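Apart from one protein chain that is not included, each protein chain of the complex appears where it belongs.
Read from first to last, the chains carry the letters A, B and C; within each, the first residue is number 1.
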Amino acid sequence: MTEKIEKVFRDPVHNYIHVDNEIIYDLINSAEFQRLRRIKQLGTSSFTFHGAEHSRFSHCLGVYYIAKEITEIFTEKYPDKWDDSENLVTWCAALLHDVGHGAYSHTFEMLFDTDHEAITVEIITDPRTEINAILRRVSPDFPEKVASVITHDYPNQQVVQLISSQIDADRMDYLLRDAYYTGVIYGQFDLTRILRVIIPVENGIAFKVQGMHAVEDYIVSRYQMYMQVYFHPASRAMEVILKQLLKRAKFLYEQDPTYFKLTSPRLIPFFDGSSDLFDYLALDDGVMNTYFQNWMSHSDKTLADLSTSFINRKLLKSVKFDKKDEDKLFLLRDIVAQCGFDPNYYTMVNSNFDLPYDFYRPNSEKPRTQIEILQKDGSMNELSELSTIVSALAGTTHGDNRFYYPKEITADNTLFSHEKKEFEKYIRNETFKP
Amino acid sequence: MTEKIEKVFRDPVHNYIHVDNEIIYDLINSAEFQRLRRIKQLGTSSFTFHGAEHSRFSHCLGVYYIAKEITEIFTEKYPDKWDDSENLVTWCAALLHDVGHGAYSHTFEMLFDTDHEAITVEIITDPRTEINAILRRVSPDFPEKVASVITHDYPNQQVVQLISSQIDADRMDYLLRDAYYTGVIYGQFDLTRILRVIIPVENGIAFKVQGMHAVEDYIVSRYQMYMQVYFHPASRAMEVILKQLLKRAKFLYEQDPTYFKLTSPRLIPFFDGSSDLFDYLALDDGVMNTYFQNWMSHSDKTLADLSTSFINRKLLKSVKFDKKDEDKLFLLRDIVAQCGFDPNYYTMVNSNFDLPYDFYRPNSEKPRTQIEILQKDGSMNELSELSTIVSALAGTTHGDNRFYYPKEITADNTLFSHEKKEFEKYIRNETFKP
Amino acid sequence: MTEKIEKVFRDPVHNYIHVDNEIIYDLINSAEFQRLRRIKQLGTSSFTFHGAEHSRFSHCLGVYYIAKEITEIFTEKYPDKWDDSENLVTWCAALLHDVGHGAYSHTFEMLFDTDHEAITVEIITDPRTEINAILRRVSPDFPEKVASVITHDYPNQQVVQLISSQIDADRMDYLLRDAYYTGVIYGQFDLTRILRVIIPVENGIAFKVQGMHAVEDYIVSRYQMYMQVYFHPASRAMEVILKQLLKRAKFLYEQDPTYFKLTSPRLIPFFDGSSDLFDYLALDDGVMNTYFQNWMSHSDKTLADLSTSFINRKLLKSVKFDKKDEDKLFLLRDIVAQCGFDPNYYTMVNSNFDLPYDFYRPNSEKPRTQIEILQKDGSMNELSELSTIVSALAGTTHGDNRFYYPKEITADNTLFSHEKKEFEKYIRNETFKP
Partner (left out) sequence: MTEKIEKVFRDPVHNYIHVDNEIIYDLINSAEFQRLRRIKQLGTSSFTFHGAEHSRFSHCLGVYYIAKEITEIFTEKYPDKWDDSENLVTWCAALLHDVGHGAYSHTFEMLFDTDHEAITVEIITDPRTEINAILRRVSPDFPEKVASVITHDYPNQQVVQLISSQIDADRMDYLLRDAYYTGVIYGQFDLTRILRVIIPVENGIAFKVQGMHAVEDYIVSRYQMYMQVYFHPASRAMEVILKQLLKRAKFLYEQDPTYFKLTSPRLIPFFDGSSDLFDYLALDDGVMNTYFQNWMSHSDKTLADLSTSFINRKLLKSVKFDKKDEDKLFLLRDIVAQCGFDPNYYTMVNSNFDLPYDFYRPNSEKPRTQIEILQKDGSMNELSELSTIVSALAGTTHGDNRFYYPKEITADNTLFSHEKKEFEKYIRNETFKP
């Protein structure tokens, strides 16, 4: 037998990440996983938080790290409640949970009807991938087992909840990591404490009451990161531009595909609606940006302009509004049109809402597993029963609706001084707020 | 007059970077500066230190921050020794000092004979760039003034030394930033203390003796970062592959340019030796990686293989050797050839050496400005006179020579078991050390 | 004139604290201020959080630092809203706001009817103190001005609120400092951001809406520190012992003062109720502990035992109960008495409650200044109107009532096995919870 593997990754968030299992090490070295180096974790957020240029590769390693820590604690402290033959499947699912993410996934998925979770499952189960071949070395049905954790169908709900629940290895890593790389402190919480109180229970995981405040703080951190970082209006402006620019490209492709075949060949299957797994894997942030740079000199002014805006970070501006006032947006769109901007491409509504925490709603479409607190006497409480703060956040969404428009309209030295006045009449009132 | 500008960038290293000058803000928003977002600060190092995915954009902002802090201190504390009309030129030079860096610059420059410093000057002085237009708003000769700081020709050596010397805003930012993003602690030093003791003197800058140990610690940090991070053998393996793959592409282009015109159009001017500034600005990491991915399916096995190795991070292995044994490398190259690998593409010598600190050598080709320590009685000492540690590091280079070769040759289950034995005979002795 | 003073204090929380004003520097060097080095900031909490051994000296310097930062920002950014002739009085009040704190103040005050705030005022205004002499160098009425900030009577409410309000320099420093020294992360919040958005308004201070989430996070941090650190049951056990031991000493002194005159001379004026300012200043943690060590060999078993418990950290145990069940405590006290412990000295109720945040209640006895958020259009909102979390915490107290008793009663190998069973019958039910 060969010497036991012992690899170490220097990680700024978790210090050192040790890999001592050959399957895990080979998964990391697979082409499909290395591809994650070329996809930013936060998509357009790095245009707002310039420090946050980290990739999904780093995050996935981090999720593996947290999952490994937890399974080691479970194995050592709770041998009667945790079956350590679940360790490997837990680690693999943790490492691979995001392997199907693509370039600017959220925006891309809306336009091209892809689904990163479905693709994750495909990468794991398709016999043509390197990842599948590595997983099959464990056993022929191992890829399906790992995939079923991702789809929540794995019978042992302890494993499922470690990878995907309201407090899982995924969320714990991304909060800490995104906080580290953006430089905001809101995402910090006491991971060590949470690892100390996490406990496997019948059909899931729970947290000992001694750590209740650490869990509460994690919920607050999550809420703060959404409000401060993930929902930042400037990042969403870039998302809006991205969506419009892809929409315009698709429209033009449908008129005449020649130009796009030459300048953006890997997008053709998506324009055509004929893409398969390997088309998807051929995309990354760098490829997309290269194509957008190509399009900057397209003869279509709208495509050229939107591409330039995205590449050189020329933002749209925005105003907030209430859902009930959506029908008044035409007033603003009209002015934009009067200034010569096509409102179909130069204005857009972007809504971002998050539910910081929810209790279990059996009748909801996607019921969330609630966070359970284990009392010293063995009884269980749902988190919001014990925490005033969580109770205040539970079950209510937070976020806003924003209407995006060209900044030229309200610029200081705008060409559109008449329209500016009109526009500002609307956005200086109670309905639309900057 | 419009309200004074007040922009803030959240930075994980310096916390908040404030921009209150419109020229600086517009420079940041120029196309040439935004392009730095698409170029990694550490090139191939992020393949070794996965956390270090930060861009030159972040670093350049950081250098601006440090330069601004210093000029504000100088302006307030030493009005008789520092002329505050130098502030703006210092900030601009700090922000723009690396604007000419390109994708994988170090490797690229060797193959295509470009020079990022010359290009920086060109970006600043060429009337066709956005940056030049912004700088000209200050005064017609302002671009040249900024450029002359970069080339060290600016008359006020205080400004030159703040931007480029053995302890300058550039180095201070990159040490702190690279340490933060790699997660190693070696790059940390007491920036606050150094800012407190830096002082403008006749013809340059100096450091008050109360901060001598902070400066000493900075030199040690620099040395440690070179030894631990910048010279890491794995990152250099990726550099070697990159160099070979570009060399092979150039060779194949010279045989038949058609394929490359289609798959990698923006590299053509460089293959041809006819590139101009805007060809250079059209390249970034994403473009290069996109082209390498294209080449992965080239019919030339060597190009396809090297491209795949680079994209999927398949490293070469290496052994250390002394310069005096260079003539024995043919022994190793021969074995590599016997195994069917073309040694011109699958082996390479890579040498990395750094001079952690040097005193002034007036007769050297590029004399370094030495670090001056200001005593309480007004006299000056060169740093190494006062510090045992710096004296030990001064004037001697540190680093190593490495011979890179395919890892298949010494793999555990290698096809080349006979050749492996031969090879290992050589690398298990004193001459070549793993 | 002498050179401007320039002193620097290396501070682990704020990095460097600069002092460039001679009055401030001399205040720091006064005997009354140096005395704060001998008084722990957190009293008995360091028995629970061993890292938290910092003194009130460190905290007071830190409050000065924050107040100085704010006044400098106000002076530079809001010259029309902030009168910079208020700077010095603000700094002095910040530095001196806690100078009247004594050894284990909270407990001491309850027993000996002293009041650290009144003493702070006395130290500042009594012509016999060094501090008063230094302040008088500014102007004859300057001591009274500084004192009136402490008592909230200073006419400029901006100054008062900087030193004492629901978000003031005092609280901001102690949260950060106590978090740093205990090692818990809950106390961290984004001070830099808060300093960036704080703004002087008519009759007080406010915070610009861009920083609302940083203020919200500060309130959450405050709440978490109270729940996790300040109200920790073990620290309160030590407080209970301290109170009982002083009560016993006073009782014995009243029987026979001789012993105490010899072993604890500086406490005599307090036993007698005849203490003056200088008696108070003669006490500190070390003096008290020295006396307690003396008492460890007193012939009165109760005093000797309680003193030993305090010095060697032998804790009492506790159970939680609802106010409405207070009348059932006699059940527990009876059992304690049956075991031979005097319930007057070996049991005690300790209640700790905090109001994390409150809005202004004009009719309350001590109305709190509420936190005002300044909207971009110049209007103001009270914080809890904008924050779900703060709204959930506002106006409701958090904390608990605990009944303390000797741990021998419920120990594993207790002598009182019969009584233990009785006792546990009560504490394993819904009324009294461990």
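By definition in this document, a contact is a pair of C-beta atoms (placed from the backbone, for glycine too) under 8 Å apart; a residue touches a chain by one contact, two chains touch by 3 or more.
What you see is a predicted model; the values in this text were computed from it and never measured.
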item	value
Sole residue of B:213, B:250 or B:368 that reaches the chain not shown, by the stated touch rule	B:213
Touching residue (missing chain; options C:299, C:312, C:379 or C:429)	C:312
Selected from C:290, C:375 or C:388 as touching the chain missing from the view	C:290
Sole residue of C:183, C:257 or C:395 that reaches the chain not shown, by the stated touch rule	C:183
Candidates B:79, B:340 or B:434 - the one touching the absent chain	B:434
Residue ranges of chain A at the interface with the undisplayed chain	8, 15-16, 192-193, 196
Where the missing chain touches chain B, by residue	184-186, 188-190, 213, 216-217, 220, 223-224, 227-228, 376, 388-389, 391-393, 396, 398, 434
Contacts of chain C with the absent chain, listed as residue ranges	2, 9-13, 15, 29, 31, 34, 37-38, 46-47, 49-51, 53-55, 57-58, 61, 180-184, 282, 284-287, 289-290, 293, 311-313, 412
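Methods note: only the chains that are shown with their structure count from here on.
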item	value
Identifier of the chain whose CA centre is least distant from the whole-structure CA centre	A
Identity of the chain that, by mean CA position, is farthest from chain B	C
Inter-chain centre distance, chain B versus chain C - centres from mean C-alpha coordinates, in Å	51
Euclidean distance of C-alpha centroids - chain A vs chain C, Å	43
Chain A residues counted as touching two or more neighbouring chains	184
